[in-house]
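Here's the structure we're looking at; comments come further down.
For this depiction, one protein chain was excluded, whereas all remaining protein chains were kept in their positions.
Moving on, here comes chain A:
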Amino acid sequence: MAGPSLMDSLFQRSVDDIIKGIRLTPPGTESTFIAKSLDEIRREIKSTDPQTKATALHKLTYLHSLHGADMSWAAFHSVELSSSSAHSHKRIAFLAASLSFNPSTTEVILLLTHQLRKDLSSSNVHEVSLALSTLSSICNPDLARDLTPELFTLLSSSKIVVRKKAIAAVLRVFEQYPDAVRVCFKRVVENLENGDMGVLSAVVGLFCELTEKDPKSYLPLAPEFYKILVDCRNNWVLIKVLKIFAKLAPLEPRLGKRVVEPICEHMGRTGAKSLAFECVRTIVTSLSDYDSSVKLAIGKLREFLLDDDPNLKYLGLQALAIVARTNIWAVLENKELVVKALSDVDVNIKLEALRLVMCMVSEDNVMEICRILISQALKSDPEFCNEILDFILLTCGRNFYEVIFDFDWYVSFLGEMARIPHCQKGSEIESQLVDIGMRVKDARPQLVHVARDLVIDPALLGNPFIHGVLAAAAWVSGEYIELSRNPFEIMEALLQPRTSLLTPSVRAVYIQSAFKVIIFCLNSYLKLNGNDPSYPSESTYSDLKSDYPGRFETVASQPLSDTEPDNPNMVVTDGQKPSVSSRMHHLTLESLVALVNLVETNLGPLAGSNEVEVQERASNVLGLIKLIKPKLLGCLDTREGDKVNGEPKASEMVELIFGAFSEDLGPVSLNAQERVPVPDGLVLKEDLRDLEEICGDIELPLSTSFSLVKLQKMDATSNSEHHSKEEFEPSTESTSLLAEHRKRHGLYYLPAENAGIISNDYPPAHDPKDKASDETEDLVKLTEQSLVIKKKPNQAKSRPVVVKLDDGEGFKVAAKAPEFKADLISGAVQEVLLGNEATSSSRRKSSKKSSKRREMDESNVGVPESKNEIVNADMSEIGFPSSGRRKHHGHGKERKHRSSGKDKEHDHKDKQKSEHGHGKHKSRQRADGALAAQSPVIPDFLL
């Protein structure tokens, strides 16, 4: 590329030209214009003339920042120009640097070190402040380390502008190079007593940021902050001080007592909404124990809520959400305002209101609130409608449906939600339906009823969003078919032609459910006909009736033929109509044959389906039918003439399969697998690689037997929860395997008779089972008692028991990884605040080395050797409950210096606390120590 010519310099386009040019280019061609300009810039920027260079860089910065042009290639030119003697060029260079440099990857930043150092030491205020601004935006660890001495000097500059900016820049330097804290922190603290608002604002802003990361380290500075809180009248500063106290107050109860009064005073006095809001927020977040002030704050909040300004309304709602955690009455008091906000024009306000409404939910009002919300959801746009559904599902499902008292209502409500036109929450409704089915035994009859209504409605099959719900409904219908009023009707619904619209995985659930239904019908028939002498006729049904009184009351079942007028497959069943819609004890051989025929016709074509899951399940059912049907027909012909010959085999099989299905599936703890003891002699961690060499040829056939189909099937089963739940192969072999499995690991399942137990103690793996159940029975009594007490007297029904497992489900405690950098900062800060600060620059030079050493020293902190008070402080630091081990960074090292520096340190303290005095500083230290050691001697924290 040609170098810049004189012509280029003379006729260089200015920034204005570029801007005008972009505005004049027809839309769509900007990029070509910009590309052309960039070519020009590339040439011009190499010019030796600083003016030309500066203009080029200026243009480039403009294109970079507004039009996204890459300028990383020009980084060096910025560095070059930054040494220009003209201030305007320097500004352009530093602006370019701060807008485009990436502190962690731009390598030329190091080349700026010298220039920045020079500028920081300049006598020109503007140069210094420019350098400080640049430093704060491009600072990296090297720059921070190299420029710390200059920054240290500037922190006590006599020029306010410089001092202010130095304080603002120091935060960035601390973050990048924590050792700088040791050097600069004391000077920063001194500035807390500066009378200038600019300086004060900067230093309070700095502490505001620092306390956010680790408030504990700054507790000793509370008196200074308190003084600002009381004396200062600048709203910006006050807001930041309030933020600091919001962090500090929860750590030290006596502090809260001191600050609550001035904060309330500010709240009452100020006309500035921002300050008033900050006061409110500080009180509700950190001082919620002080009832009178909380009341004041709530009063103020109410003003916000009543205001027409949407901003205040939004913030008011947000603050109310904070209050809700500790003082729910405040939300209830403003209930009507919150509900009103649900229909606000602003979706953000609506969401906040929704959040609050859900905070108010308790078992007494859950039905009412859900009713309000659903009517709101029906009126809302699809997006908000789904937000509402989300909230309802989460709130109601929280902590094992703790707010739900009436599960019959809730399962019907779930069905209702699924039918809302915009509903996209199918998967959540699906899992709750199945979950309730498994956990809440008493809710099953109603659940089956709801599921029937869902499965039977052909219109729902067209909505892909609720296929999940349908899968759950189909599973429920199949699993709890014995509770159904009319299995024939369910069967027809499961096989209706529109099921072809379902996804294969859902369809597989449908087929599996149909399987369960047919087994159930066959088994019932066998029992009804006295096949087994131990089963008197209709015994099952009379049992059922006594179990679920009211279930067999007549409810007009919807005639299915109406819903499927054009289905040729239904002809058979249409003919059988009277028997189909009648009660079960009209179960006749004819109706059974019709049922089997129906299944056969509908599933027949699916045996050739491309979908593995569908195909396999259909084949299972068809296989069974093939076995059963001849017997049935034989029966039909001879009319029980010689059933002794044929039937026993078929009936035996049916019974076995029925047995496999009828076993209750309980929820399984997530940890169940871990609790299975490893059997003796089973080596889990053995390296099996040698095995290949030894028996490579034996392995071959094994691997080939893994067909693709099998693999796919396994994938498919792991996809969806219910599949695995009903994955039991209906062969006698697997039944016995299953039975054995249960026998062996029975205690990992919730036994059916104990299913209702809310047990907190998971039976340990080696405990004898009966003992565990004894304990749980006691627990049941306990919980029943507590329920009775809790229950409102007008509650007619008692809450059905919800099966819970202990720890296994849900709550994983997230390990909190403390931020390493912040750690180092607070470590250093504590070191300084405890009075053993390192001030000499000689220390600083060795600090890099020492930071390594510190980590080693951590291990041997435990042996205090010097003055008691400091040791106390050390110990107290260790004693803070959540402070963790990081607190004693560097103490080990400090001790080495203490003996020599002891007297000097006290001098420092005297100087530092010219007004508040040395004694207080010490007493504060002691207070820290005393607090943690639970000592009765507690000096006043804030004099």
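Note that a residue touches a chain if its C-beta (ideal position, glycine included) is under 8 Å from a C-beta of that chain, and two chains touch if they have at least 3 such contacts; residues count from 1.
What we mean here is this: contacts and distances are computed from a predicted model.
Engineer: Pick from "Growth hormone receptor", "Integrator complex subunit 11", "ER membrane protein complex subunit 6" or "AP complex subunit sigma" the UniProt protein name of the chain that isn't shown here.
Structural biologist: In UniProt, the chain that is not shown appears as "AP complex subunit sigma".
Engineer: In the whole complex, not just what's shown, which of A:Q51, A:S133 or A:T588 touches the removed chain?
Structural biologist: A:S133
Engineer: Using the touch definition up top, pick the residue from A:L38, A:I92, A:L112 or A:L373 that touches the left-out chain.
Structural biologist: Final answer for the missing-chain contact: A:I92.
Engineer: Which is it among A:P50, A:P178 or A:G205 that touches the chain not included here?
Structural biologist: With A:P50, A:P178 or A:G205 as choices, the missing chain is touched by A:G205.
Engineer: Based on the whole complex, identify which of A:F185, A:Y218, A:F391 or A:Y525 touches the chain you can't see.
Structural biologist: The one listed residue touching the chain not shown is A:F391.
Engineer: Which listed residue (A:L66, A:L306 or A:V676) would be found touching the missing chain in the intact complex?
Structural biologist: Spelled out, the listed residue whose C-beta touches the missing chain is A:L66.
Engineer: In the full complex, which bits of chain A touch the chain not displayed? Write them out.
Structural biologist: Per the touch rule, chain A residues meeting the hidden chain are 15-16, 19, 58, 61-62, 65-66, 68, 70, 87-88, 91-92, 95, 99, 101-104, 126, 129, 132-133, 136-137, 161, 164-165, 168-169, 171-172, 198, 201-202, 205-206, 208-209, 212, 235-236, 239-240, 243, 246-247, 273-274, 277-278, 281-282, 285-286, 310-311, 313-315, 318, 321-322, 324-325, 345-349, 351, 354-355, 358-359, 387, 390-391, 394-395, 398, 810-814, 816.
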